[in-house]
Every structure is written in C-alpha cells, then in structure tokens.
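Only one structure is covered here, and it is reproduced in the block below.
Of the protein chains in this complex, one is absent; all others appear in place.
Right, chain A next:
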C-alpha cells in the first residue's frame, strides 16, 4: 500500500469505520520528549487503540495495522497485534510476505520487520526457504553487510534448509568485495553447521587454502587473517603443524606489505609451541632497526616489532609481551594433551 497522503481518506470519513470511536493518546499533562505527530498519524493510532482494546481481530483491523505500520514501522505493539489478527483470520501468509517485502526497502534495518518476517516464514515452513534466501539476497545487493538480513538468512538455513548453494554464494560475495566480513562470517557458519559438509574437520583443508589465497591477494584484509585463525580454533596442534600458516606469514613479511596481521598470527603460532626456522627468524629481525632490541625469544622480538609498526596498539603488544610466559605454557600444555 503506497501511502500517498493526498489520496488518503481520513478514517473518520470512511463508512466502514463509522461504528468505532477512536481512543486518543494520553501523554499526561506535561509530557517530556513530546513528538509532534501529524494528524493523520494521530488519527490512525486512535483507531488502532480502539480495535486493540476491543481485541477485534478482523480484516479491517488487519488493514488498519498495515496503515499504522506504514506510519511507524517501529511500533512493536502494532506488529504483535497484527500477528494475533493473522492467526485469528488464518490469513494467507504469502500475502504477508509481500507486505513485508514492500516495507523492506525503506526499513531494511528495522528489528520489528525482520522479527515479523521470521515469524511468517516459520509458519510457512520449509516451502518458504527458497523465497527467504532470495529476499535476503535482494537486500544484500544494496547493503552486503545488513546484519538483520544475515541473521535472518542464517535462521532460514538452520530452520528451513537450503544449504546447497550457500558456500558458492559466499564465494560470489567475496569476489565482489573480499573485505566483506559478513560473508567471511557466513563461510564459517556454513562449514561448521551445514549438515552435509562433515563439519570443520572435513572442510578445514580447502578452507585454509581459500583463506591463504585471499590473504596473499590483500594482506591488509583483517577478515581473511581472522578467518584463517578461526579455522584452527580449539585445534592448536593442527594449527602449529600446518606449514601453510607459517608460510603465508613469511611471504607477507618478506614482501614488506602490511605485516601487522602476519606478525600477530606468528605470535599465536609461537605461543602454541611452533618452532620457527631461520628464514622466519631473519624476516622478523629485519623489521627491527636496532639489533639490540632483538631477543633470543622470537615471540618477544615480534612484540617489539609490533610496538613500532602498530603504534595504536602499543600497550596491547606490551601486555602480550609480558603475558608471553603464561601464554606459551598454556599453549605447550595444550600440545602435550593432544
């Protein structure tokens, strides 16, 4: 329903509403943060209050809630009431999907809208999966990081299915924008929860290759580094043993590209018992101008380098340096346990 204000007939003039007396808003005598409502909005809400109080769950009430929502899509009470009406009328929820879709372009970051959409989709069941995935895709065309849309998409996959093309879709998004952290997060979601992929253990190998490739393309991209690290969450021994991790660090360090993430990852490796070769040691030491700042413990040296190349986080790196002993102890303990 396109609310063209000039065409709107006041409710007081609509014969189908002649039996209803609107209930005005009662802000009290001296309200604070008063908002100047338009008279059209105030009138609509007056009628909504009336049907809500009468608990009238009719078609006209449904239409009225639509009008109210168009005025203010954030009124959660009206949305909730609308749901009660839809249930009472046993309404065709496909129409409801249309309704939401229409609102979505101007309200793509509205909590109530997305919550409502989820409710409708849940009622419709697995048959709605395809349409819901398409719906979120449309949102991503304009905003590939819309948080609500991503939550909704994840909910759809888990509740209604449709996993088949998800990893490929992530590929697409990352090709468009390799810095899209939401797409990286979605990758992680798929490899850990897709019922048909075998879990992270089965997919880790190919995902590491994927991440390494992305890192080499854009070493300044934090997303791919965090993803790589995330692949080895809770699997420190495998992390330490995968040569590709230290290799990508070395490559980035020697190309003199942005090295903060490479150093940080190397630090994690060392904390978990990794033993660096001479090539790595040389690459790190080359970054420290004063050889007197070098330490026999490479992890300490790395922290010193980071204090210089990542000055914004100087205190963090100093703190990491001080915590190194306990970090390494815990890391080595984890290694031994496995």
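Keep this in mind: contacts are C-beta pairs under 8 Å (C-beta built on N, C-alpha and C of every residue); 3 or more make two chains touch, one makes a residue touch a chain; residues count from 1.
One rule holds for everything that comes next: contacts and distances are computed from a predicted model.
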Considering the UniProt annotation of the chain absent from this complex, which name among "Adaptor related protein complex 3 subunit mu 1", "Large ribosomal subunit protein bL19m", "Collapsin response mediator protein 1" or "Protein farnesyltransferase subunit beta" applies?
"Protein farnesyltransferase subunit beta"
So one chain is hidden, and I want to know which residue out of A:154, A:238, A:254 or A:294 touches that hidden chain in the complete assembly.
A:154
From A:112, A:136 or A:246, the answer for touching the chain not displayed is A:112
Given A:95, A:176 or A:329, the residue that touches the chain left out of view is A:176
Residues of chain A touching the missing chain are 3, 5, 23, 25-41, 48-49, 52-53, 70-77, 80, 83, 106-107, 109-112, 114-115, 118-119, 143-148, 150-151, 154-155, 158, 176-182, 185, 188-189, 193, 221-223, 226-227, 229-231, 233, 264, 308, 311-316, 319-320, 322, 327
